[in-house]
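Here the complex is missing a single protein chain, while all its other protein chains stay put.
The first chain written gets the first letter, and so on, giving A, B and C; residue counts start at 1 in each chain.
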Amino acid sequence: MNSENISICEKIVSPSYVRQGSQARRSHEQLIRMLLEQGKCPEEGWSESTIELFLNELAVMDSNNFLGNCGVGEREGRVASSLVARRHYRLIHGIGRSGDIAAIQPKAAGSSLLNKLTNSVVLDVLKLSGIVASCFVVPMATGMSLTLCFLTLRLKRPKASYIIWPRIDQKSCFKAMITAGFEPVVVENVLEGDELRTDLEAVERKVEELGSENILCVHSTTSCFAPRVPDRLEELAIMCAKYDIPHVVNNAYGVQSSKCMHLIQQGARVGRIDAFVQSLDKNFMVPVGGAIIAGFNESFIQEISRMYPGRASASPSLDVLITLLTLGASGYKKLLAERKEMYTYLAQELNRLAEAHGEKLLHTPHNPISLAMSLDGLQAQCDKAVTQLGSMLFTRQVSGARVVALGNEQIVSGHTFSGFMSHSESYPCPYLNAASAVGITRDDVTLCIKRLDKCLKSLRKEKVKKMRGKKCSLMFDFVI
Amino acid sequence: MNSENISICEKIVSPSYVRQGSQARRSHEQLIRMLLEQGKCPEEGWSESTIELFLNELAVMDSNNFLGNCGVGEREGRVASSLVARRHYRLIHGIGRSGDIAAIQPKAAGSSLLNKLTNSVVLDVLKLSGIVASCFVVPMATGMSLTLCFLTLRLKRPKASYIIWPRIDQKSCFKAMITAGFEPVVVENVLEGDELRTDLEAVERKVEELGSENILCVHSTTSCFAPRVPDRLEELAIMCAKYDIPHVVNNAYGVQSSKCMHLIQQGARVGRIDAFVQSLDKNFMVPVGGAIIAGFNESFIQEISRMYPGRASASPSLDVLITLLTLGASGYKKLLAERKEMYTYLAQELNRLAEAHGEKLLHTPHNPISLAMSLDGLQAQCDKAVTQLGSMLFTRQVSGARVVALGNEQIVSGHTFSGFMSHSESYPCPYLNAASAVGITRDDVTLCIKRLDKCLKSLRKEKVKKMRGKKCSLMFDFVI
Amino acid sequence: MNSENISICEKIVSPSYVRQGSQARRSHEQLIRMLLEQGKCPEEGWSESTIELFLNELAVMDSNNFLGNCGVGEREGRVASSLVARRHYRLIHGIGRSGDIAAIQPKAAGSSLLNKLTNSVVLDVLKLSGIVASCFVVPMATGMSLTLCFLTLRLKRPKASYIIWPRIDQKSCFKAMITAGFEPVVVENVLEGDELRTDLEAVERKVEELGSENILCVHSTTSCFAPRVPDRLEELAIMCAKYDIPHVVNNAYGVQSSKCMHLIQQGARVGRIDAFVQSLDKNFMVPVGGAIIAGFNESFIQEISRMYPGRASASPSLDVLITLLTLGASGYKKLLAERKEMYTYLAQELNRLAEAHGEKLLHTPHNPISLAMSLDGLQAQCDKAVTQLGSMLFTRQVSGARVVALGNEQIVSGHTFSGFMSHSESYPCPYLNAASAVGITRDDVTLCIKRLDKCLKSLRKEKVKKMRGKKCSLMFDFVI
Partner (left out) sequence: MNSENISICEKIVSPSYVRQGSQARRSHEQLIRMLLEQGKCPEEGWSESTIELFLNELAVMDSNNFLGNCGVGEREGRVASSLVARRHYRLIHGIGRSGDIAAIQPKAAGSSLLNKLTNSVVLDVLKLSGIVASCFVVPMATGMSLTLCFLTLRLKRPKASYIIWPRIDQKSCFKAMITAGFEPVVVENVLEGDELRTDLEAVERKVEELGSENILCVHSTTSCFAPRVPDRLEELAIMCAKYDIPHVVNNAYGVQSSKCMHLIQQGARVGRIDAFVQSLDKNFMVPVGGAIIAGFNESFIQEISRMYPGRASASPSLDVLITLLTLGASGYKKLLAERKEMYTYLAQELNRLAEAHGEKLLHTPHNPISLAMSLDGLQAQCDKAVTQLGSMLFTRQVSGARVVALGNEQIVSGHTFSGFMSHSESYPCPYLNAASAVGITRDDVTLCIKRLDKCLKSLRKEKVKKMRGKKCSLMFDFVI
């Protein structure tokens, strides 16, 4: 309430109580002031009450909430359903303008503030990991955001038609290149110990073979499923600088790992990284649908933001802003620390389990998030057992535990991938993945290990039956 | 509650009351059954209580809400903030999979159902206007959705580099072509009476000049600001068929007008229309951020949906589904009827006002949504008066009333537009736009006319002062 | 946001947009100012956005929402569940203090304002019907609120042990007297035409018989089921004044009827009315649980409010305040007008139906809300048919249509009521009640008549069967 209304309140209930109440209001506004002034993620999280106060304040600044507004345009932020209005805190106008997703809307000062502040707070959180960069939130998931980066680069490199891409078996980043209209040049990884790592020589060979001016960019990856590990970003960045080729990094869920962030930072320091893209949902525990496009050259990042034609949904921005204000920087750092701790716990438990079942935990020290346990023994037992394990885990509500069999072949947008899902044409063994991602709990790990143990035991019994002359495929209780 | 629980309830309170309660539950389920079976927008709108029951049912089918789930993947639908979880009804997994925005997610049966049903209900509503087509909702606004269509066409027409585009001065559709990496070929409109219409001959000349194989598509427009009127879709569609050139229609806010929909239907009947794109917010009164990509060839529309790399936000789908279930087909039709009625009212009131101020309502019968009133007299009075009127209306909370002065020149992505905002290099007079868009109320019109009248009167007084020797620019109380 | 924060916002997005946004905020505050200054129900309803803004402002003034508060008391407004906090808008401290339900709480300036404003707005709405009185909202339903009035009177009339009560067959008002520790003196009604009316002579006889000093009060009733009609308040009020006996009126759902309110006003003008009590839910379409205790002598009403020992729930106050702010005075008056119109429609339809089935609509012009249709024919048919009709209506989801058979006898708290439910020891015929209460829709009436018609027809067929030798009781498809 403004001071005038406070004065009237003092006539209704005791002035001293009202005065204390209005001082209390000031302490909420003080938090809001700091956010507005500094544009940083507050160290301590806000209460829901401060957050909703703030969002309501933003909403009343948008023209669709003006009490005296009359609208005769084609886009007035009208909402037919009050359920919908409410769930968006009555922020209806989205973000951006025709020209630019970062632009300010005359009809929506509140939504515009939301947009600016979200970008600023998200940038601050990226800086926690030591990266000084420029960024914006875009309401598209990682794949489409990578596409937008490639489309922006096209304007700068009209002759280029190839993208060099150290292989990673994840469809959406592959399709991101296809959608943008480029031909991905897949560079197979090399096996070092258990790890699959970037084949730097093969990359350089391709660059020279194709001619740097024909190459739109190198498209590398940090976060990935073991036994693949993050690309050798430093070396790639140096190579890109040397050949004057842009470098775009798919950092999908890498914000949660200081190692991934450090790789990017180092790459940019010693060589060239033009943009790196990360998912909002995977790093900040919000619903699917947004990404952060970041880079070290502010003007290039602005060019990307200006490539987005038209307005866009404010929903992912709203989600990440609410989440970061709720957690505060300290809360987010705590989550990251817990994730790291759970990684160690998961590795140790998987190792124990692997030993108990005659398998081994693959040695993939360069991958800070994902782990893999071999399934050699299971495979030996029966061809279908590996797939069967996947089905069993699904049925038992172990989600995210990926079983990778050998010898899959898949054609994606015309390109054939041998050994699909394993990032390699010939990985030595089938395996199972498990990851320690942000938000994971000790219970997740414990339950997963327990259920996995049960499944493996039950498959072993199956084996015994088989050895007594039965066929292997009996026990499928569930196939996806 | 399932029947088992109902039985237990009957031991706690009188069986006859519980039985009636459970019968009442069935009537909600009956509505849900019809939706699931037919995939159609219900004729009568649902109560909030049925809608929330349904959304909760969907949510419990997603793995992030499984009580016994343990997650060891990199994407588990975890949510850090309960404010965020709640506002999305705990539907966190988004829609689509790496490969395809229409694909089903194993981890999220509920969100997958939401996605399928939304597309189906939206299609049903498009059919209300007589169009039999295929469509899907995409969580990007119109501009970026057009870009996706162009990118899909690129794969089919690798040699093409031009898009033929009858001029419409709206940045995002222009940028949609630039972003997709094509060169827009702007075809100026012709003046017929007060209307700006498609110059069909100029289009055909361009086609022949550039060679049809070099042309990605014709990109035409239905909904637009008067005095421009919807493109001559039938003739363009016939031309596209003749020259075997794809045809993409920007139908941004055309769903709300039976005329626009009829144009598309006719175009497809007599010639070629490959895709037409419409905004969710402008047609369905939901927050900014989604669009419908539709077409008459199901397999082509599927190709577009498969071009979207990766998962996407479910938020726009959720909004439009809630809204259509709330309104029901009858409610939506009622809104459309009211819009049409308000168009007539707005035209009549603007006409009266124009006459009172020595201006005229431009005669643009082909534009079913937007109207324009000349500002010749105001312009004559003083050069700055026209711009000043714009500022005055903004300050007085008349939103959406666009003032278009003569002689603006603007460079957009390298292309110079003379007479920018007027869709023409030399429209005869400055003017003011007002539109009757879905959701407009009688109060909107009445207030707008009243405030506009006041502004015009106050500017006239200004003129008198000026004639007494003062300069014109004094009175700017507000400049954007 | 305060002006300081607004200034910072102007550095983030264009000052002119922010300025407009902050002016828009002022228009919400202007509405709040008027409410605070005048304490009246606004003429036009508020938007949900203004209401929630206001409630949030109140909440931040309560100590449980102070960001720097530390609590070491036994009652600190802590809330364990965020679902609960949210549904109460974080207003947790309730209303009142140990001494007085109207008292201000030092720990809760916001809740205290809520309490004062609700009482003031509710009073304003009572004044719409011409009554100038004093009142407060109490979070107890009508019965318990009457008890509180009687308990307050006891202090003033320590010798009194009787309450004179013109019979109305509704348990809670009877029990209200028993609970307060008094002996109800039931005065049977007289039959005038079809109407049951107050037997004034019998009342006066009782007064003289018992001695006025032994009588706590006369306890009369306005709103009631036909064919009973509101008590003759004027005459009773005059009698109370003459004998110096307090007079308490049960006006349960009478606020919605100008006739009931007029009766009270007249009674107070010409005689004595000490307090009148009305239900919140029945008059204002809020959940069950609150009442308004009102009267013409402010100090007596204060005495009652000071009788309530301790704090109380703010929930009913919150509900009625939200509702009245949403409706506005004009919205509430519109609801009342519609109710009146539906009364006429219901009467006409019931009349038509009665004639079609050989029954009659009882002539009860003094009852402005409830109607009754005779069931003589049905009764004649078979003894159980009347009860059966009740069951059938229940099963067919016709709620509130009460069927009253003859000859029920019921003992309530030791008192035997012959002809229970009919307000009379010997009403001439069984009947069915239907009421036009606030919020009723045309659909309610139409559906009710339709279903009633079906039931009556189906019972008649039954009769035919019976006359062919079958027993009457067969067809009970449902018994409560």
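As a convention for this text, a contact is a pair of C-beta atoms (placed from the backbone, for glycine too) under 8 Å apart; a residue touches a chain by one contact, two chains touch by 3 or more.
Nothing here was measured: the structure is a model prediction, and the numbers come from that model.
*Asks:* Any idea which of C:369, C:403, C:429 or C:456 touches the chain not displayed?
*Replies:* C:369
*Asks:* Of C:16, C:214, C:297 or C:326, which one is in contact with the hidden chain?
*Replies:* That would be C:326, which touches the missing chain.
*Asks:* Of the residues listed, C:203, C:218 or C:314, which one is in contact with the missing chain?
*Replies:* C:314
*Asks:* Residue by residue, what part of chain B touches the chain that was omitted?
*Replies:* 1-2, 4-5, 8-9, 12-14, 17-18, 20-22, 24-29, 31-33, 36-37, 47-50, 52-53, 56-57, 59-63, 65-69, 82, 85-86, 90, 104-106, 108-110, 112-113, 116-117
*Asks:* In the complete complex, which positions of chain A touch the hidden chain?
*Replies:* So the residues of chain A touching the unseen chain are 14, 16, 20, 24, 82, 394-395, 397, 478-480.
*Asks:* In the full complex, which residues of chain C touch the absent chain?
*Replies:* So the residues of chain C touching the unseen chain are 48, 51-52, 63, 66, 68-84, 87-88, 91-95, 97-99, 106-107, 139-144, 146-148, 151, 154-155, 170-176, 178-181, 223, 225, 252-253, 281-282, 284-290, 307-316, 319, 322-323, 326-327, 335, 346, 369-370, 394, 397-402, 412, 434-440, 443-448, 451, 480.
FYI, only the chains that are shown with their structure count from here on.
*Asks:* Return the chains shared as contacts by chain B and chain C, ordered by label.
*Replies:* A
*Asks:* Measuring centre to centre with CA averages, how many angstrom lie between chain B and chain C?
*Replies:* Computed from C-alpha means, the inter-chain centre distance equals 48 Å.
*Asks:* At least two other chains touched by the same residue of chain C: list those residues.
*Replies:* Residues 20, 24, 82 of chain C each touch two or more of the other chains.
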